[in-house]
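Below is one structure, written out as C-alpha coordinates; the observations come after it.
Of the protein chains in this complex, all but one are displayed in their positions.
Our next item is subunit A:
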Amino acid sequence: MQRIEAAIEKAVRYRANGILITETFDLARKQAEAALQNGQTPFPVVIKDCFALKDYPTTCSSMMLESFVPPYTSKVVEKLISRGACIIGKANHDEYSMGTSSVLGHFGPVKSALEDASKYDWLVPGGSSGGSAVAVQAGLADMALASDTGGSTRNPAAFNGVFGFKPTYGTLSRYGLANSLDSPSIIARSAEECWKYFEYMTGKEVDDSTSTDSTKYLGKSSIKGLVVGVPREYHNEKLSEDGWQVWNSSLNNLKKNGALIKGVTLPFTKYSSACYHVITTVDVASNMARYDGIAYGYRPSEESSTYAMYAESRSTALNTVVRKRIIAGNFLLLRRYRKEFYERALKVRRLIKNELDKALGEVDVLVTPTASGTAPMYSQLRQSSYSREDEDDYFTQAANLAGIPAISVPFVRDYSLPIGIQVMAARKCDKLACDQTAHMNTITGLYVSS
(Lines give C-alpha, C1' and ligand atoms only; values in the text may rest on other atoms or scores of the structure.)
Protein backbone atom coordinates (compact mmCIF):
# COMPACT_ATOMS: atom_id res chain seq x y z
CA MET A 1 0.00 0.00 0.00
CA GLN A 2 2.89 2.32 0.82
CA ARG A 3 4.36 1.67 -2.60
CA ILE A 4 1.07 2.77 -4.18
CA GLU A 5 0.83 5.93 -2.07
CA ALA A 6 4.45 6.78 -2.90
CA ALA A 7 3.69 6.38 -6.62
CA ILE A 8 0.64 8.64 -6.33
CA GLU A 9 2.76 11.24 -4.56
CA LYS A 10 5.24 11.14 -7.45
CA ALA A 11 2.40 11.51 -9.94
CA VAL A 12 1.30 14.69 -8.19
CA ARG A 13 4.85 16.00 -7.92
CA TYR A 14 5.52 15.51 -11.65
CA ARG A 15 2.23 16.97 -12.95
CA ALA A 16 4.05 19.71 -14.88
CA ASN A 17 5.78 17.02 -16.96
CA GLY A 18 2.49 16.07 -18.63
CA ILE A 19 2.95 12.35 -17.93
CA LEU A 20 -0.67 11.42 -17.21
CA ILE A 21 -3.77 12.36 -19.19
CA THR A 22 -6.11 10.82 -16.62
CA GLU A 23 -5.19 10.23 -13.00
CA THR A 24 -6.84 7.16 -11.49
CA PHE A 25 -5.60 7.34 -7.90
CA ASP A 26 -8.80 6.06 -6.30
CA LEU A 27 -8.87 3.13 -8.67
CA ALA A 28 -5.24 2.32 -7.76
CA ARG A 29 -6.12 2.36 -4.05
CA LYS A 30 -9.10 0.07 -4.61
CA GLN A 31 -7.00 -2.30 -6.70
CA ALA A 32 -4.32 -2.34 -4.00
CA GLU A 33 -6.87 -3.37 -1.39
CA ALA A 34 -8.22 -6.09 -3.65
CA ALA A 35 -4.72 -7.39 -4.38
CA LEU A 36 -3.86 -7.57 -0.68
CA GLN A 37 -7.06 -9.47 -0.01
CA ASN A 38 -6.03 -11.98 -2.68
CA GLY A 39 -2.63 -12.41 -1.07
CA GLN A 40 -0.87 -10.54 -3.89
CA THR A 41 1.69 -7.76 -3.70
CA PRO A 42 0.21 -4.61 -5.24
CA PHE A 43 2.48 -2.83 -7.71
CA PRO A 44 1.95 0.57 -9.39
CA VAL A 45 1.59 0.70 -13.16
CA VAL A 46 0.64 3.31 -15.73
CA ILE A 47 -1.15 2.44 -18.94
CA LYS A 48 -0.54 4.20 -22.24
CA ASP A 49 -3.78 5.95 -23.11
CA CYS A 50 -4.36 3.91 -26.26
CA PHE A 51 -5.38 0.86 -24.18
CA ALA A 52 -9.04 0.68 -23.21
CA LEU A 53 -9.86 0.80 -19.49
CA LYS A 54 -13.51 0.27 -18.60
CA ASP A 55 -15.28 3.32 -17.16
CA TYR A 56 -12.24 5.63 -17.49
CA PRO A 57 -11.46 7.99 -20.38
CA THR A 58 -9.32 6.43 -23.14
CA THR A 59 -8.29 9.31 -25.37
CA CYS A 60 -5.41 8.15 -27.62
CA SER A 61 -4.10 11.65 -26.74
CA SER A 62 -6.62 13.07 -29.21
CA MET A 63 -9.43 15.58 -29.10
CA MET A 64 -11.40 12.98 -31.06
CA LEU A 65 -11.67 10.74 -27.97
CA GLU A 66 -11.46 13.40 -25.27
CA SER A 67 -14.73 12.25 -23.69
CA PHE A 68 -14.71 8.61 -24.80
CA VAL A 69 -15.26 6.14 -21.96
CA PRO A 70 -14.95 2.51 -23.13
CA PRO A 71 -17.37 -0.11 -21.83
CA TYR A 72 -14.61 -2.75 -21.74
CA THR A 73 -10.98 -3.25 -20.68
CA SER A 74 -8.19 -4.36 -22.99
CA LYS A 75 -6.97 -7.92 -22.52
CA VAL A 76 -3.41 -7.17 -21.41
CA VAL A 77 -4.59 -4.62 -18.86
CA GLU A 78 -7.11 -7.11 -17.47
CA LYS A 79 -4.32 -9.66 -17.05
CA LEU A 80 -2.06 -7.16 -15.30
CA ILE A 81 -4.81 -6.21 -12.85
CA SER A 82 -5.42 -9.88 -12.06
CA ARG A 83 -1.76 -10.09 -10.92
CA GLY A 84 -1.95 -7.14 -8.53
CA ALA A 85 -1.35 -4.17 -10.82
CA CYS A 86 -2.70 -0.87 -9.48
CA ILE A 87 -3.32 1.69 -12.19
CA ILE A 88 -2.01 5.13 -11.21
CA GLY A 89 -3.10 6.74 -14.46
CA LYS A 90 -3.36 6.74 -18.23
CA ALA A 91 -0.13 7.88 -19.86
CA ASN A 92 0.25 10.67 -22.39
CA HIS A 93 1.76 9.90 -25.82
CA ASP A 94 1.86 11.12 -29.41
CA GLU A 95 -1.67 11.44 -30.80
CA TYR A 96 -2.81 7.96 -31.89
CA SER A 97 0.81 6.90 -31.25
CA MET A 98 1.93 8.65 -34.43
CA GLY A 99 5.24 10.31 -33.68
CA THR A 100 8.56 9.77 -31.90
CA SER A 101 8.62 12.73 -29.51
CA SER A 102 5.37 12.88 -27.45
CA VAL A 103 5.19 16.59 -28.28
CA LEU A 104 2.09 17.15 -30.39
CA GLY A 105 -0.74 15.36 -28.55
CA HIS A 106 -4.00 17.08 -27.64
CA PHE A 107 -3.19 17.15 -23.93
CA GLY A 108 0.13 18.91 -24.37
CA PRO A 109 3.69 17.57 -24.52
CA VAL A 110 5.36 15.04 -22.26
CA LYS A 111 8.55 16.48 -20.79
CA SER A 112 11.46 14.33 -19.70
CA ALA A 113 12.08 14.29 -15.94
CA LEU A 114 15.84 13.82 -16.37
CA GLU A 115 16.19 17.58 -16.53
CA ASP A 116 14.26 20.52 -15.18
CA ALA A 117 11.66 21.41 -17.79
CA SER A 118 10.55 24.94 -18.49
CA LYS A 119 7.39 26.14 -20.16
CA TYR A 120 9.22 26.94 -23.39
CA ASP A 121 11.86 24.28 -23.77
CA TRP A 122 12.46 20.83 -22.39
CA LEU A 123 14.31 17.59 -22.97
CA VAL A 124 12.23 15.47 -25.35
CA PRO A 125 11.24 12.12 -23.81
CA GLY A 126 10.99 10.33 -27.16
CA GLY A 127 7.89 8.54 -28.27
CA SER A 128 5.35 7.70 -28.95
CA SER A 129 5.17 6.12 -25.45
CA GLY A 130 6.87 9.13 -23.81
CA GLY A 131 4.53 9.29 -20.81
CA SER A 132 5.04 5.58 -20.09
CA ALA A 133 8.84 5.89 -20.13
CA VAL A 134 8.96 9.04 -17.99
CA ALA A 135 6.49 7.44 -15.53
CA VAL A 136 8.87 4.52 -14.90
CA GLN A 137 11.96 6.71 -14.84
CA ALA A 138 10.41 9.18 -12.37
CA GLY A 139 9.01 6.47 -10.10
CA LEU A 140 5.26 6.79 -10.79
CA ALA A 141 5.21 3.12 -11.69
CA ASP A 142 7.21 -0.11 -11.50
CA MET A 143 6.02 -0.97 -14.96
CA ALA A 144 4.36 0.95 -17.76
CA LEU A 145 2.31 -0.56 -20.51
CA ALA A 146 3.39 0.93 -23.83
CA SER A 147 2.97 0.07 -27.48
CA ASP A 148 5.41 -0.14 -30.38
CA THR A 149 4.59 0.15 -34.10
CA GLY A 150 7.97 1.40 -35.30
CA GLY A 151 10.01 1.97 -32.15
CA SER A 152 7.50 3.72 -29.88
CA THR A 153 8.59 1.82 -26.77
CA ARG A 154 12.31 1.38 -27.37
CA ASN A 155 12.93 4.99 -28.38
CA PRO A 156 11.53 6.64 -25.21
CA ALA A 157 13.09 3.88 -23.10
CA ALA A 158 16.48 4.79 -24.59
CA PHE A 159 15.96 8.54 -24.08
CA ASN A 160 14.90 8.13 -20.43
CA GLY A 161 17.34 5.48 -19.24
CA VAL A 162 14.89 2.61 -18.72
CA PHE A 163 14.30 -0.77 -20.40
CA GLY A 164 11.86 -0.99 -23.30
CA PHE A 165 10.75 -4.39 -24.53
CA LYS A 166 8.76 -4.98 -27.71
CA PRO A 167 7.94 -8.69 -27.76
CA THR A 168 7.33 -10.87 -30.82
CA TYR A 169 4.28 -9.58 -32.72
CA GLY A 170 1.17 -11.43 -31.57
CA THR A 171 2.47 -12.76 -28.24
CA LEU A 172 0.59 -10.02 -26.38
CA SER A 173 -3.04 -9.54 -27.35
CA ARG A 174 -4.02 -6.32 -29.12
CA TYR A 175 -7.64 -6.60 -27.95
CA GLY A 176 -8.49 -3.12 -26.69
CA LEU A 177 -5.46 -1.45 -28.30
CA ALA A 178 -6.15 1.14 -30.97
CA ASN A 179 -3.87 0.35 -33.97
CA SER A 180 -3.42 -2.86 -35.95
CA LEU A 181 0.34 -2.90 -36.57
CA ASP A 182 0.99 -1.96 -32.95
CA SER A 183 2.52 -4.39 -30.43
CA PRO A 184 1.71 -4.04 -26.74
CA SER A 185 5.09 -3.52 -25.06
CA ILE A 186 6.69 -3.10 -21.66
CA ILE A 187 8.74 -0.42 -19.96
CA ALA A 188 10.45 -1.37 -16.70
CA ARG A 189 13.66 -0.93 -14.74
CA SER A 190 15.36 -4.22 -15.62
CA ALA A 191 15.30 -6.93 -18.26
CA GLU A 192 14.19 -9.46 -15.63
CA GLU A 193 11.19 -7.30 -14.81
CA CYS A 194 10.36 -6.92 -18.50
CA TRP A 195 10.24 -10.70 -18.74
CA LYS A 196 8.20 -11.04 -15.55
CA TYR A 197 5.51 -8.65 -16.76
CA PHE A 198 5.56 -10.24 -20.21
CA GLU A 199 4.74 -13.58 -18.59
CA TYR A 200 1.85 -11.98 -16.72
CA MET A 201 0.27 -10.92 -20.00
CA THR A 202 1.22 -13.38 -22.76
CA GLY A 203 -1.02 -16.10 -24.18
CA LYS A 204 -3.14 -16.70 -27.25
CA GLU A 205 -6.44 -14.84 -27.12
CA VAL A 206 -9.54 -15.41 -29.22
CA ASP A 207 -10.40 -11.71 -29.47
CA ASP A 208 -7.31 -10.84 -31.54
CA SER A 209 -6.92 -12.62 -34.88
CA THR A 210 -3.14 -11.99 -34.91
CA SER A 211 -2.66 -13.41 -31.42
CA THR A 212 -0.24 -16.32 -31.20
CA ASP A 213 1.30 -18.67 -28.63
CA SER A 214 4.57 -17.67 -27.09
CA THR A 215 6.83 -20.69 -27.04
CA LYS A 216 8.62 -21.60 -23.86
CA TYR A 217 12.08 -20.90 -25.15
CA LEU A 218 14.62 -21.37 -22.41
CA GLY A 219 17.23 -18.92 -23.57
CA LYS A 220 20.89 -19.25 -22.68
CA SER A 221 22.11 -19.30 -19.11
CA SER A 222 25.28 -17.33 -19.78
CA ILE A 223 27.01 -15.22 -22.35
CA LYS A 224 29.69 -17.83 -22.96
CA GLY A 225 29.38 -19.08 -26.53
CA LEU A 226 26.64 -16.59 -27.43
CA VAL A 227 26.99 -15.50 -31.04
CA VAL A 228 26.36 -11.76 -31.33
CA GLY A 229 25.75 -10.20 -34.74
CA VAL A 230 26.81 -6.61 -35.43
CA PRO A 231 25.11 -5.14 -38.52
CA ARG A 232 27.38 -2.46 -39.96
CA GLU A 233 24.39 -0.61 -41.49
CA TYR A 234 23.48 0.57 -37.98
CA HIS A 235 26.56 2.76 -37.87
CA ASN A 236 25.05 5.20 -40.32
CA GLU A 237 25.83 8.86 -40.89
CA LYS A 238 23.42 9.98 -38.14
CA LEU A 239 24.91 7.95 -35.28
CA SER A 240 26.72 10.07 -32.66
CA GLU A 241 30.23 9.46 -31.37
CA ASP A 242 28.79 8.62 -27.92
CA GLY A 243 26.26 6.23 -29.40
CA TRP A 244 28.98 4.41 -31.32
CA GLN A 245 31.33 4.25 -28.34
CA VAL A 246 28.69 2.83 -26.00
CA TRP A 247 27.65 0.28 -28.63
CA ASN A 248 31.26 -0.76 -29.28
CA SER A 249 31.97 -0.86 -25.55
CA SER A 250 29.00 -3.08 -24.79
CA LEU A 251 30.26 -5.49 -27.48
CA ASN A 252 33.71 -5.44 -25.89
CA ASN A 253 32.11 -6.46 -22.64
CA LEU A 254 30.18 -9.26 -24.25
CA LYS A 255 33.37 -10.51 -25.89
CA LYS A 256 35.37 -10.40 -22.65
CA ASN A 257 32.66 -12.56 -21.12
CA GLY A 258 32.91 -15.24 -23.76
CA ALA A 259 30.56 -14.10 -26.53
CA LEU A 260 31.57 -14.45 -30.15
CA ILE A 261 31.22 -11.16 -32.03
CA LYS A 262 30.39 -11.48 -35.70
CA GLY A 263 29.96 -8.73 -38.29
CA VAL A 264 26.82 -9.16 -40.38
CA THR A 265 25.35 -7.18 -43.22
CA LEU A 266 21.70 -6.20 -43.65
CA PRO A 267 21.66 -4.18 -46.87
CA PHE A 268 17.87 -3.67 -46.96
CA THR A 269 18.00 -1.76 -43.66
CA LYS A 270 18.28 1.55 -45.49
CA TYR A 271 14.95 0.93 -47.21
CA SER A 272 13.09 0.01 -44.03
CA SER A 273 12.01 3.61 -43.34
CA ALA A 274 10.44 4.05 -46.78
CA CYS A 275 8.85 0.60 -46.60
CA TYR A 276 7.46 1.30 -43.13
CA HIS A 277 6.25 4.74 -44.20
CA VAL A 278 4.14 3.36 -47.06
CA ILE A 279 2.73 0.40 -45.09
CA THR A 280 1.80 2.36 -41.97
CA THR A 281 0.19 5.29 -43.77
CA VAL A 282 -2.02 2.86 -45.66
CA ASP A 283 -2.80 1.06 -42.40
CA VAL A 284 -3.63 4.39 -40.75
CA ALA A 285 -6.02 5.36 -43.56
CA SER A 286 -7.93 2.15 -42.99
CA ASN A 287 -7.70 2.09 -39.18
CA MET A 288 -8.82 5.67 -38.73
CA ALA A 289 -11.86 5.30 -40.99
CA ARG A 290 -13.89 4.30 -37.93
CA TYR A 291 -13.69 7.76 -36.35
CA ASP A 292 -16.75 9.62 -37.57
CA GLY A 293 -18.28 11.13 -34.44
CA ILE A 294 -21.52 9.11 -34.62
CA ALA A 295 -21.24 6.21 -32.18
CA TYR A 296 -18.39 7.83 -30.26
CA GLY A 297 -15.82 10.57 -30.69
CA TYR A 298 -16.01 14.30 -31.34
CA ARG A 299 -19.33 15.38 -32.88
CA PRO A 300 -19.34 18.88 -34.38
CA SER A 301 -22.35 21.13 -34.81
CA GLU A 302 -22.18 20.71 -38.61
CA GLU A 303 -25.35 18.77 -39.54
CA SER A 304 -25.89 19.61 -43.21
CA SER A 305 -24.99 16.09 -44.41
CA THR A 306 -23.38 12.92 -43.10
CA TYR A 307 -20.16 13.41 -45.07
CA ALA A 308 -19.91 17.07 -44.16
CA MET A 309 -20.26 16.11 -40.52
CA TYR A 310 -17.66 13.31 -40.75
CA ALA A 311 -15.19 15.64 -42.48
CA GLU A 312 -15.79 18.39 -39.94
CA SER A 313 -15.36 15.98 -37.02
CA ARG A 314 -12.09 14.54 -38.36
CA SER A 315 -10.63 17.82 -39.61
CA THR A 316 -11.23 19.49 -36.24
CA ALA A 317 -10.46 16.71 -33.79
CA LEU A 318 -7.40 14.97 -35.33
CA ASN A 319 -4.02 16.69 -35.24
CA THR A 320 -1.85 17.60 -38.24
CA VAL A 321 0.24 14.44 -38.05
CA VAL A 322 -2.76 12.11 -38.01
CA ARG A 323 -4.59 13.96 -40.80
CA LYS A 324 -1.44 13.94 -42.90
CA ARG A 325 -1.12 10.17 -42.60
CA ILE A 326 -4.81 9.53 -43.36
CA ILE A 327 -4.59 11.57 -46.54
CA ALA A 328 -1.23 10.06 -47.56
CA GLY A 329 -2.62 6.56 -47.00
CA ASN A 330 -5.67 7.21 -49.16
CA PHE A 331 -3.42 8.77 -51.77
CA LEU A 332 -1.17 5.68 -51.93
CA LEU A 333 -4.27 3.51 -52.23
CA LEU A 334 -5.49 5.32 -55.35
CA ARG A 335 -5.79 2.88 -58.23
CA ARG A 336 -2.83 4.45 -60.00
CA TYR A 337 -0.44 4.01 -57.02
CA ARG A 338 -1.65 0.97 -55.16
CA LYS A 339 0.39 -1.58 -57.08
CA GLU A 340 3.31 0.71 -57.78
CA PHE A 341 3.87 1.73 -54.17
CA TYR A 342 1.82 -0.23 -51.66
CA GLU A 343 2.28 -3.68 -53.13
CA ARG A 344 5.93 -2.99 -53.74
CA ALA A 345 6.35 -1.96 -50.10
CA LEU A 346 4.77 -5.25 -48.98
CA LYS A 347 7.30 -7.11 -51.13
CA VAL A 348 10.19 -5.11 -49.71
CA ARG A 349 8.83 -5.96 -46.25
CA ARG A 350 9.35 -9.64 -47.09
CA LEU A 351 12.91 -8.96 -48.24
CA ILE A 352 13.64 -7.16 -44.95
CA LYS A 353 12.11 -10.01 -42.96
CA ASN A 354 14.03 -12.68 -44.92
CA GLU A 355 17.28 -10.82 -44.44
CA LEU A 356 16.75 -10.59 -40.66
CA ASP A 357 15.64 -14.24 -40.46
CA LYS A 358 18.77 -15.32 -42.29
CA ALA A 359 21.05 -13.28 -40.05
CA LEU A 360 19.28 -14.57 -36.92
CA GLY A 361 19.83 -18.11 -38.21
CA GLU A 362 23.57 -17.49 -38.10
CA VAL A 363 23.77 -15.51 -34.86
CA ASP A 364 21.79 -15.68 -31.59
CA VAL A 365 21.14 -11.97 -31.23
CA LEU A 366 21.78 -8.75 -33.10
CA VAL A 367 23.10 -5.83 -31.07
CA THR A 368 22.65 -2.27 -32.39
CA PRO A 369 22.03 1.26 -31.11
CA THR A 370 18.36 2.08 -30.33
CA ALA A 371 18.54 5.69 -31.56
CA SER A 372 21.00 7.96 -33.33
CA GLY A 373 22.01 9.78 -30.14
CA THR A 374 20.74 11.11 -26.84
CA ALA A 375 17.44 12.97 -26.51
CA PRO A 376 17.20 16.37 -28.24
CA MET A 377 15.69 19.53 -26.77
CA TYR A 378 12.22 20.49 -28.02
CA SER A 379 13.59 23.66 -29.63
CA GLN A 380 16.08 21.62 -31.66
CA LEU A 381 13.49 19.09 -32.67
CA ARG A 382 11.09 21.71 -33.93
CA GLN A 383 13.87 23.59 -35.66
CA SER A 384 14.62 20.45 -37.66
CA SER A 385 10.89 20.16 -38.57
CA TYR A 386 10.80 16.92 -36.56
CA SER A 387 13.18 15.21 -39.03
CA ARG A 388 15.05 13.74 -36.07
CA GLU A 389 12.00 11.51 -35.48
CA ASP A 390 12.40 9.75 -38.83
CA GLU A 391 16.14 9.50 -38.39
CA ASP A 392 15.72 7.66 -35.09
CA ASP A 393 13.05 5.35 -36.53
CA TYR A 394 15.79 3.97 -38.82
CA PHE A 395 17.16 1.93 -35.89
CA THR A 396 13.90 0.40 -34.71
CA GLN A 397 11.46 -0.10 -37.62
CA ALA A 398 12.98 -3.23 -39.13
CA ALA A 399 12.13 -5.28 -36.02
CA ASN A 400 8.47 -4.26 -36.40
CA LEU A 401 8.31 -5.11 -40.09
CA ALA A 402 9.72 -8.58 -39.33
CA GLY A 403 7.75 -9.03 -36.07
CA ILE A 404 10.87 -9.99 -34.08
CA PRO A 405 11.41 -9.20 -30.38
CA ALA A 406 13.64 -6.24 -29.58
CA ILE A 407 14.63 -4.68 -26.28
CA SER A 408 16.45 -1.47 -25.48
CA VAL A 409 19.04 -1.48 -22.67
CA PRO A 410 19.93 1.86 -21.09
CA PHE A 411 23.52 2.96 -20.59
CA VAL A 412 24.65 6.11 -18.92
CA ARG A 413 28.17 7.47 -19.19
CA ASP A 414 29.69 10.02 -16.95
CA TYR A 415 27.64 13.26 -17.02
CA SER A 416 25.74 12.44 -20.13
CA LEU A 417 22.19 11.58 -21.02
CA PRO A 418 21.19 7.92 -21.38
CA ILE A 419 21.93 5.94 -24.53
CA GLY A 420 19.99 2.84 -25.55
CA ILE A 421 21.49 -0.32 -26.99
CA GLN A 422 19.07 -2.63 -28.78
CA VAL A 423 19.08 -6.43 -28.64
CA MET A 424 17.06 -8.23 -31.32
CA ALA A 425 16.36 -11.97 -31.50
CA ALA A 426 14.44 -14.35 -33.77
CA ARG A 427 10.62 -14.48 -33.57
CA LYS A 428 9.44 -16.12 -30.34
CA CYS A 429 12.95 -16.01 -28.88
CA ASP A 430 11.74 -13.33 -26.46
CA LYS A 431 13.29 -15.10 -23.50
CA LEU A 432 16.67 -15.17 -25.20
CA ALA A 433 16.49 -11.43 -25.87
CA CYS A 434 15.54 -10.67 -22.24
CA ASP A 435 18.11 -13.06 -20.77
CA GLN A 436 20.97 -11.68 -22.81
CA THR A 437 19.92 -8.16 -21.99
CA ALA A 438 19.92 -9.09 -18.32
CA HIS A 439 23.43 -10.49 -18.70
CA MET A 440 24.58 -7.31 -20.42
CA ASN A 441 23.06 -5.47 -17.52
CA THR A 442 25.15 -7.35 -14.96
CA ILE A 443 28.47 -7.22 -16.80
CA THR A 444 28.49 -3.58 -17.78
CA GLY A 445 28.45 -0.55 -15.58
CA LEU A 446 24.92 0.62 -16.00
CA TYR A 447 22.81 3.15 -14.31
CA VAL A 448 19.06 2.99 -14.19
CA SER A 449 17.41 6.00 -12.69
CA SER A 450 14.75 5.70 -10.04
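Here is the rule we go by: a contact is a pair of C-beta atoms (placed from the backbone, for glycine too) under 8 Å apart; a residue touches a chain by one contact, two chains touch by 3 or more; residues count from 1.
Please note the rule applied: contacts and distances are computed from a predicted model.
Protein name for the hidden chain, per its UniProt entry and selected from "ATP synthase protein 8", "Prefoldin subunit 6", "Glutamyl-tRNA(Gln) amidotransferase subunit C, mitochondrial" or "Wiskott-Aldrich syndrome protein family member": "Glutamyl-tRNA(Gln) amidotransferase subunit C, mitochondrial".
Remark: the omitted chain is touched by one listed residue; of A:Arg13, A:Lys30 or A:Lys255 this is A:Lys255. Of the candidate positions A:Leu318, A:Ala359 or A:Cys434, contact with the unshown chain belongs to A:Leu318.
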